[in-house]
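Then we have chain A:
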Amino acid sequence: MPKIIIDGQSIVAKQGQTIIEAALDHGITIPHFCWHPALSVAGNCRMCLVQVGNQKKDSEGALQFMADGQPDVAWIPKMQIACATPVADGMVVDTAGKRTVDAQEAIMEFLLVNHPLDCPICDEAGQCKLQEYAFRHSRGKSRFDDEKVHKPKRVQLGPQIMFDGERCISCSRCIRFADEVAHQPVLTFVQRGDKVTIETFPGTTFDSPYSMNVIDICPVGALTSIDFRFRARVWEMSFTDSVCPGCARGCNIKIGVMNNEVLRVEPRTNMHVNTYWMCDYGRLTTPAAINDNRTDGPMIRRDGQLQSASWEEATAHAAAILKAARPQDVVVLGSAHASNEDNYALAQLASKVIKTANVDFIKHIDATFGDSQLRVPETAPNAIGAHAVGVAPGNGGYNLGQLAERIASGSVKVLVVLEDTLDSSSQRLAELAAGVDAMIVFSSKASVTAMQASVLFPAASFAESHGTFTNTMHRVQHFKPAVVTQENVRYMGMAMSRWDKFGAPNDRWTDGTRRNSRAAWRVIRDLAAALGTTWSWKSAEDVFADISQHVAAFQSMTYASLDANYGLVLGKGGQPDPVGTVYESHVLKPN
Partner candidate 1 sequence: MDWIDFAIIVAKGGILVNAMLIAAAYMVLAERKIAAWIQNRIGPNRVGPWGLFQSFADVFKLYLKEDVVPAAADYRFHALAPVISIAVAITVYAVIPWSDAVEIGGRMISLTMAPDMNVALLVILAMTSVGVYGVALAGWSSNNKYSLMGGLRSSAQMISYELSMGLSIIGVVMIAGSLNLVDIIRGQSAGAWNVFYQPIAFIIFLVTALAETNRAPFDLPEAEPELVGGYHTEYSGMKFGLLYLAEYANMLASSAIMATLFLGGWDIIPFLDDATILGLEPGSLPLVLLQHGAFVGKSLLLVFVFIWIRWSLPRFRYDQLMNLGWKILLPLSLANIAVTGTVMLLLNR
Partner candidate 2 sequence: MANVTTNIESERMTFWERIYLPEIARGLGLTLRQMFRPKFTRQYPEERWEPEGSYRGRPVLVQEEDGERCVACGLCSRVCPALAIEVRAAETDKEKERYPELFEINMLRCIYCGFCEEVCPEEAIVMSKDYELVFGSQDEGILGKEKLLIPVSQLQDRLEFLRQWR
């Protein structure tokens, strides 16, 4: 294990690490553009230049110190790039001395020579690494007063990516990403010197399912999202930690919200799950899943029509339906789309209140969706969790496979469906369900099944409530509310942008949709109360505490420990995996 000294701090580095990695492990960030822990080292931006040396030894091999007790160092005359210099025992590194600072300022001046500085137009502004370093590591003045080089702007590299040649600082992160992570080596530098720019090889386009990650890793605003372009500035959005519902991988994400509308989603580093990336599918569909086609306000079917009702009416109506039915005639379907909390509440309702054993949920498998990287064939986020909290046929109960026949034979009177749509299981099931006496549906989406309901409870989506998903690797992960409902103007500790926080009713930016929805576990609790069983849950955290108490696999898990450990694996609530060094490329981002 090499022992090195960085800025006077003694560090035990790992064999084979580079200086920048060793420093990062110990909380020192050396300025860098082209280095990224998940990519190969290119060493072409020169931002990470540091002074490197070795402590002098006398002829006996004893270390030499100066009069003030500081080690006497023989500096290497030329500065070294920290991203490509491996550590060696006895190495001394200076990342903040005069020479290093001078070098950083000189590099910044070079990088900005041909940079257009069109920050007012650039989407990256506010989270730009170049802006950040211009602020921290540059003199703030340029001596260059000639005409800047002009390069192609607004070049489409792929269906989702727009490239601006002038802003590019030629760090090659995007090229290496395409080669090494997306395995679609279509990007390359063309030209040379100050004319260098990036193109796709003729006849190719950068359309990998992971292509949009280059937007995140590009240190500047050279690569922008066609989907998002100019919709908001970073500081106008709030970013809330959440989990992607696109597939059972459960990539960690941040949800960017303005005016109660989800504008974009970006990956959040979690070394256990998705490292630094997420797929384009999740990125593009998650906002729409939260914003569009939602249920709003409880509904009751009267005279064959779904009509608005109050929560009390709807709950009373649903309770009356359940009271009138014999337990064995009721079928309860949980959901792989709903959180552990909602599924647990529903399983409790089925077993303790309705006392039916007919409990199951629909599995969503799409073999074409999975790949060898992040995407898995299981396209709902919480199948493992739903099963783990007890959504499974009980003793003598029948399962989903038998459901269609049972309905056809008329032995199903009441169907309770959580957060799912029957036509996703089979078209036949959906058609048969129309013949069931009554259907109680908790759904955040205005799906086919929701429209068939006798009582429809609009459930809060995963972006409107606290909750947990259990991913395909059995990791339980916590998500937080990013948008508000009509009832909750804000939650405790909620991330909110300045706009959303301080807007008054007559400000037009506060006119975003607030839906009349409630977390399913809450509605289920009220329904149980109407049927005579009282549960004391006040928050999703209470439900989760109940789960961790009663379900062995969730033992000793809390929201706080999930957050601190980037999720915990079922059955190993007490033994978290080491978190390691969490690298975020752009740290200027608000929230």
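The candidates were selected such that all candidates are chains of the complex that A comes from, given by their letters.
Rule of thumb we're sticking to: a contact is a pair of C-beta atoms (placed from the backbone, for glycine too) under 8 Å apart; a residue touches a chain by one contact, two chains touch by 3 or more; residues count from 1.
What you see is a predicted model; the values in this text were computed from it and never measured.
A.B. asks: Of the candidates 1 or 2, report the single one touching chain A in this complex.
C.D. replies: In this complex, among candidates 1 or 2, chain A touches 2.
A.B. asks: Which residues of chain A touch candidate 2 once you look at their complex with the stated criterion?
C.D. replies: Going through chain A, the ones touching candidate 2 are 119-121, 125, 153-154, 229-233, 235-236, 498-499, 502-503, 506-509.
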